[in-house]
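After the structure tokens below, expect a handful of questions from me.
For this depiction, one protein chain was excluded, whereas all remaining protein chains were kept in their positions.
Entry: subunit A
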Amino acid sequence: MTAPSQVDPVFLARRRWARVGWIYGTLLFIGTLFIGTLYVAFITSLKDDPLEQPFRFLFPQLSPRNWAAAWQLGQAGARDPWLGGFAPGAEVPFTVTYFVPEGREAIPPEVRIPRRKPGAGLGAVREGPYAADYAEVSPVEEVARRPGTYRGQAGTFVRYRFTVRYVGDGPRIERLPADLEVPRGQRFVEATLAPNRIERRGRVASWDNLTPGFLGYVFHNYVRVFREARSLSTGESLFWRWTLNSFYIAFFTVIGNLLFGSMAGYALARLRFPGRHALFLFMLFSMMVPFQVIFISNYLVLRDGIFGLTRLFGLETLLNHPWGVIVPGIVGSSSVFIMKQFFESIPKEIEEAALIDGATPFQTFFRVVLPISTPALGALTILTFQGSWNSFFWPLVVLTSPQDVFTLPVGLLAFRQAYGVAGDWGLILAGAFLSMIPIVVLFVVFQRYFVEGVSFSGLKG
């Protein structure tokens, strides 16, 4: 029997490994949970039918054979292997194979280039040139025939070929939709490019775009995000506009917070003036008031153009204007707080040296203190940018119309309303993934500052 003071090393080792197992198991579980949902969301954004049941992890957009076909068809359609299209001079060869059961006559498919608008959302009401007006389909010719069995049924595989040509001159068209119809009984087997859907109990194979190009095929929802949602007044891509708006607002919010946050933080940290503590307490108190409490008063102030001051700049109101979002967020008490905490950690001797050299408080601040504050400024930049980029509630209140003034999160809500009702979640997911990119890049590049930012704002108080 082991004495109580002696510990069995095997027992210890087993405990250690059990602990490692628990920790890693938990981390792995959490990782799978979060990354797993992201992964499923991502591949859903590539699918033709995001709601398909049962869920498939392998589908045409992930097949290298289709990638190669999409590349070649894009090249043939508009000499653009990436984004494809249908341009003058195009000659798009296409083959398709059908299975004809024994005892039935093989009848070539009827090829139609329909006048079809893309999507059910914003694209459904936009008028544009149709490929149907310029496309000419060659007669469908049979090129091969071989006997075989398909799903346990004996019969013949028949391969057909046709070419779609762009006749004469005209605009470059983004999509070349096509429908191939065969009589009941024949079955679609394969084609140069996998169809987007098989309809009418196997009779119709339907393509949204015969000449998609690689990106246009694999990332078709991502391409649609830019192409379909266009401003009704200017015709430019709304998604681009929303991205630019978000950047514009984030940029000025960051600049404002850096400037005013550091000045106020410095004043509170170093300058001696009456009411300093009261002011600091008041500032802390303002951090505790939820934004929802004051948003109506903020809204009314912006509606009247900050007591009419904006009229000096020719603006009646700040509603539906980017500065309506920037102004209320131009300085936050948390930025002042972060900067104050940082300035207090700088040795006073540095500033005293500047004072002896005859510098004014402003010179000390701008020439001496700010240049050594880059870690805090970096952290503040990142936190503010992230906050501004993701902010939803206030932009939703201020920016209502036209759609051109939205920020990305509000724009994504507009997408959800326009496309969600039609079950077109692929496009919404694509938009969401695109809007995530800047924050992911920011996080990867400036990971260190994120941690510092959290430690400035949270732990040192």
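Observations on the structure shown:
By definition in this document, a contact is a pair of C-beta atoms (placed from the backbone, for glycine too) under 8 Å apart; a residue touches a chain by one contact, two chains touch by 3 or more; residues count from 1.
Everything below uses one rule, namely that contacts and distances are computed from a predicted model.
As stated in its UniProt record, the chain not included in the shown complex is "Extracellular solute-binding protein family 1", which appears among "Protein arginine kinase", "MrpF/PhaF family protein", "Extracellular solute-binding protein family 1" or "NADH-quinone oxidoreductase subunit H".
For the chain missing from the display, the contacting residue among A:135, A:164, A:215 or A:418 is A:418, taking the whole complex into account. Of the listed positions A:234, A:286, A:374 or A:400, the one in contact with the omitted chain in the full complex is A:400. Here one chain is not drawn; of A:16, A:56, A:200 or A:448, the residue touching it is A:200. Listed here are the subunit A residues that touch the chain not shown: 49, 51, 53, 114, 116-117, 119-122, 124-126, 179, 181, 184, 197, 199-201, 203-204, 206, 232, 296, 303, 396, 400-403, 406, 410, 413-414, 417-418, 421-424.
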